[in-house]
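Down below is the structure, laid out as structure tokens.
Only one protein chain is missing; all other protein chains are in place.
We just call them A, B and C in the order they show up, numbering each chain from 1.
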Amino acid sequence: MNSWLYIGIFVALSLFFPALLAVLGWFLGPRRPNPVKTDTYECGLETVGETWVQFKIQYYLFALVFLIFDVELVFLYPWAVAYNSLPLYAVVEGVIFIILLAAALVYAWRKGALTWS
Amino acid sequence: MTAMQIVFILTAVVTLFAALRVVTTPNMIHAALWLIVALFGVAVFYLLLSASFLAMAQIIVYIGAIAILMMFVIMLTRREMRDRGPQTGPQWKWAAILSALLFGGLVWMVKSVSLPASPVAEVPESSIADLGRALVSPNGFVIPFEVASVLLLAALIGAVYVAWTRRNS
Amino acid sequence: MGILSQPIGVIAEWLRNLFLGWGLSEGLTTVLLYLIGAGVLATLVQVWVIFLIWFERKIIGRFQDRLGPNRVGPYGLLQPFADLIKIITKEVIIPRDADKAVYLLGPIIMDAGVLAIWAVIPLMPMVGMDVNVAALYTIAVGAFATLGILMAGWASNNKFALLSAFRTVAQMISYEVPTVLALLIPVMLAGTMSLQGIVEAQHVWYIVFAPLAFVIYFIASVAEVGRTPFDLLEAESEIVAGFHIEYSGMVFAIFYVGDFLHAFTIGALGAVLFLGGWRGPGAETFPLLGLLYLWIKAFLVYFLVVWARGSLPRVRIDQMMDFSWKFLTPLALILLVVAAVLDHFVMGFGMWGRALSHFAANVVIAVLTLRYLDHYDKVRESKRRMVAQPGQYPVARPPVPVETSTEAAS
Partner (left out) sequence: MIPLDWYLIVAAALFAIGLFGVLSRKNAVAILMGVELMLNAVNINLLAFWRYRAPTEPVGMAFAVIVFAVAAAEVAVGLALFIAVYRRFNSVVADDINLMKW
């Protein structure tokens, strides 16, 4: 529990330091906003249209495959920690799990979901 | 009041406030960000319960993957940067009453049974290795373990099939 | 128990007695000690970044046959400080339509997500907080860096910033999969997720056990940081900037510092996981030596990152995605399966026997992979449309194509 206290303090500090930098920059720098300066930056031109672009579904597919992989990998970590004391069949079960994971990858691959177009 | 209890109360306040913002804020991206705060609070609860592995898994799976996926979908399925108008349906009053009733009922139930004030034992050092062994032992959870893998495979196939058509580009 | 054998212990003990002497309670003393320890480490790491910026500019300068910074101070050592003073006096411009809170939180969360990794890195024997999920912790904290970028891109209210944030996040999550898979191999070999435990288990460095896992870890981490050759989202020489296009002044500098810090952090993590961490002659008796060894190893890996930046051309986004999903991830899966099955049979061979059999398996996999890539290349080459090549054809007009390209259709 004490280690987590330390880590909690460290996380709080690592939020504090960049925040401190930002505050420093805010107070030490000049502040003279004008409409042109605070406008959206688009290579010096006026902004064209709404700030909305129909993004490609591609991004969702990558995030989706990543989600599935992430969950399965989290499952694998306890298995890897226990690995040294596992009998052969338990190792094989882990391997079957990995193969199912690979099957997911192969499906997404064949379907073309992983091809950037 | 011990230090643990103070941490607990702080976490509970932050988590519940964030959860309330998730269900009330009109801006969907803000709702997703508040959801991340709430999920982080839940991860702190897991730490307080000495389930450090699940706390990390909570952050990796929920914040690192699910919340990002949700933000992607929110940004993919909207036409303007800012959401306008009320985001709740006309039935919100009934929903509030029902939720309050449910909460009251649950609290009454929790209060009416006698619950232990402290754990029966400490969590063993080897709890993660135990979990790993239990997940692949035939007397433990090997069937759920492999079925979960198949479920995730099925979810991936289903989701890719539903969301992905050749025409979308 | 002298200052040399237990440096941190002695100082901590002294401070503890000091605080207790002031009449502070036991709990508060512990909190204060942790606060001081964390504060010192976090400050040192951030100050170190200033030196890294100088070092990287100098090295890249040499790679490109320039001198690099050489005006301010000896060897230009004070250049980053001059830059710091300049940037701190610059205006922080917040765009009119930006979502202000999220806009400011983005860089802070991104930087914190990198800095917080240092909480669990074992700096020397017996020092460094030892939690039993430290390996997962580093990944969990990394998730916040991704989140910070997405927040920054969205809150800027600029379609190019958002588009770039989307691409950056897609890149980061794509390369997180091979990183997590490669990380699984040291965890499996050591039988623990604690980084201190992983270092202690490395009687033989894990780079001998799993050189390919180290290579995968290295490439995937470089891509996660978004360094050249994977920096197409902020390709300095081609486009204006990436997701941080609307940021300026000190708020932009936070991104900049986070980037350098991230590069060194992956060096430190690589050293801990694969290069034996603080291990080295005499490290157990004199822990400060261990800190030195860790720093040198981390610096070596960091130098590799800079080297890659200085010598490799940028890749295209489709190549980059393909490289992660269609090469690194399958390779890491194969490595994991081979390591899992092999280790079960060689566990009784003794330390070196085990290490060498793993090494041999890695060499076999590497050779097979290279041969497959060679074959794949030839197949692709034969499918490609024939074009005129200088020297081969006297006229510029290409001959009638034998086979139409299949790549264009996909």
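Throughout what follows, a residue touches a chain if its C-beta (ideal position, glycine included) is under 8 Å from a C-beta of that chain, and two chains touch if they have at least 3 such contacts.
As the structure is a prediction and not an experimental result, all values here were calculated from the model.
Q: Any idea which chains on screen the missing one touches?
A: For the complete complex, the undisplayed chain touches A, B.
Q: In the complete complex, which positions of chain A touch the hidden chain?
A: 57, 60, 64, 67-68, 70-71, 74-75, 78
Q: Given the full complex, what residues of chain B touch the hidden partner chain?
A: Interface residues of chain B facing the absent chain: 2, 4-5, 8, 12, 15-16, 19-20, 22-23, 28, 31-32, 35, 38-39, 42, 45-46, 48-51, 53-54, 57-58, 61-62, 65-66, 69-70, 73-74, 76-77, 79, 87-89, 91-92, 94-96, 98-100, 102-103, 106-107, 110-111, 115-124, 127, 130-131, 133-135, 140-141, 144, 148, 151-152, 154-156, 158-160, 162-163, 165, 168.
Here is the rule we use: only the chains that are shown with their structure count from here on.
Q: If you average the Cα atoms per chain, which one ends up farthest from chain A?
A: Here the answer is chain B, farthest from chain A.
Q: I'd like the most central chain, judged by C-alpha centroids against the all-protein C-alpha centroid.
A: Nearest to the common C-alpha centre lies chain A.
Q: Chain A to chain B: how many Å between their CA centres?
A: The separation of the two C-alpha centroids amounts to 17 Å.
Q: Could you please state the distance in Å, as a whole number, between where the Cα atoms of chain B are centred and where those of chain C are centred?
A: 29
Q: Would you mind listing the residues of chain C that make contact with two or more other chains?
A: If we look for residues of chain C contacting two or more partner chains, we find 97, 131, 136-137, 157, 162, 166, 169, 173, 176, 191, 193.
Q: Give me the residue numbers in chain B that touch at least two other chains, ranges are fine.
A: 52-53, 57, 60, 64-65, 68, 72, 75, 81, 128-129
Q: Can you check the complex and tell me which residues of chain A touch chain B?
A: Where chain A meets chain B, its residues are 1, 4, 50-52, 55-57, 59-61, 63-68, 70-72, 74-75, 77-83, 85-86, 90, 93-94, 96-97, 100-101, 103-104, 107-108, 111-113, 117.
Q: Can you list the chain C residues touching chain B in their complex?
A: Listed in rising order, the residues of chain C that touch chain B are 27, 97, 99, 102, 131-133, 136-137, 139-140, 142-144, 146-147, 150-151, 154, 157, 162, 166, 169, 173, 176, 191, 193.
Q: Which residues of chain A touch chain C in the complex?
A: Those in contact with chain C are residues 2-7, 9-11, 13-15, 17-19, 21-22, 24-26, 28-33, 35, 37-43, 51-53, 55, 58-59, 62-63, 65-66, 69-70, 73-74, 76-77, 80-86, 88, 91, 94-95, 98-99, 101-102, 105, 108-109, 112, 114-117.
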